[in-house]
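Here's a structure for you.
What you see is the complex with one protein chain gone and the rest in place.
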Amino acid sequence: MIKRFIALALLVGVGLIFTTLMMTYEPDANLNLTAHYYAEHTANDVGSANIVTAILVTYRGLDTLGEVTVLFLASSIIGLVLSLGKKQNKTLRNLVPVGELLTTGSLYLAPIIVLLGVYVFVNGHLTPGGGFPGGAIIASSMLLLLLSDPLKHFSHGLISFVESISGFVYVALGVLGIVMAGSFLDNRILPLGQFGELISAGAIPLIYSLIGLKVGAEFSSMLANLSEMEDL
Amino acid sequence: MSTFMLVMTVVLCIAILVAAIVSIQVKGDKSMPIAILAAGLVSLLASVLFLILASPDVAMTEAAIGGGLSTFLFFFVLARMRSGEQAGHERSGVKHD
Partner (left out) sequence: MAYIAMATGFLLILIGFYGALTNRNLLRMIVAFTIANSGVNIVIIAIGYMHGRTAPILDSVVPVAEAANRIIDPVPQALVLTAIVIGVGVTALMLAFAYKLYERKGTLDIAKFTELKW
């Protein structure tokens, strides 16, 4: 009872801070300086129609590199932690057989879901979306295959191969930006092209495709590791 | 049109708060899957709220990642702990490595 009272008192204190923050907040009438710069110069300098994509890939590309690193760290730690102390012979679980509808339906649906994911990250510079939801959609097709056949064994070698190659080519493109164009992860190493076309905005489609593949491979490896844990 | 958006925002926010309170406070035998599904519902409604606040990128990402992947991560781990739903439920014979 004392613990609950202390927790409530702490939350009331934090709530007072939040209320003060909300009372003194007034929304802006015009864009602030940074956003104004991004709004004015995206179409000419970067050539991408989606301003959030331009910020994530070129203007603040180093933050995206850091995020990709954090995801890589999380997925490799999960793989390491869950494989320590694993018994060599897995006991075969007796499972309820999955129905015919789910098996056949998932075999039809999985390539279409992968196609949707590829569409989302290839068109990242024209429509909302980009590499991160595209990668998550690809991972959810793996999830569908796992749900329909829980004993399915994914080849971890292929997933880690895709992940490592994408990460390596992503950093190599960044270094190529220093050599050829001007700064790390600059997108002007390829020609900017016509505004609004699919092949435009320099290296942004290429970079986002690599990010999408890497994120999809990392989420798939997380799911495969978690589903191959033993039954207790 | 603007009052319609306002009404929809208020309805969504009330639904988000109710789902969050349900997820924290549900007790009982089958309460763990209910709590996980309520957290997934919070993510899904937050994705619609992001769309009303004019952010389509964030809405897509939250719907795919928060609504789908996070809920399934919880269910995978829950399925491997068959008797761990009630707090303080001990298994017979604790493993020593």
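So that you can tell them apart, the chains are marked A and B in the order they are listed, and the count of residues begins at 1 in each.
Going forward, a contact is a pair of C-beta atoms (placed from the backbone, for glycine too) under 8 Å apart; a residue touches a chain by one contact, two chains touch by 3 or more.
Here the structure is a predicted model, which is why all the values come from computation and not from measurement.
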Subunit B residues touching the omitted chain (full complex): 5-6, 9-10, 13, 16-17, 20-21, 23-24, 32, 35-36, 39, 42-43, 46, 49-50, 52-58, 61-62, 65-66, 69-70, 73-74, 77-78, 80-81, 84-91, 93-95, 97
Those residues of subunit A which, in the complete complex, touch the missing chain: 3-4, 7-8, 10-11, 14-15, 18, 22, 25, 27-29, 31-32, 34-36, 38-40, 42-43, 49-52, 55-56, 60, 63-64, 67, 70-71, 74-75, 77-78, 81-82, 84-85, 127-128, 130, 132, 195-196, 215, 222, 225-226, 229, 232
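Simple rule for what comes next: only the chains that are shown with their structure count from here on.
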Averaged-CA centre spacing for the pair subunit B and subunit A, given as whole angstrom: 20
Complex interface listing, subunit A residues touching subunit B: 50, 52-53, 85, 120, 128-130, 132-133, 136-137, 139-140, 143, 219, 222-223, 226-227, 229-232
Residue ranges of subunit B in contact with subunit A within the complex: 56-57, 59-61, 63-65, 68-69, 72-73, 76-77, 80-82, 91, 97
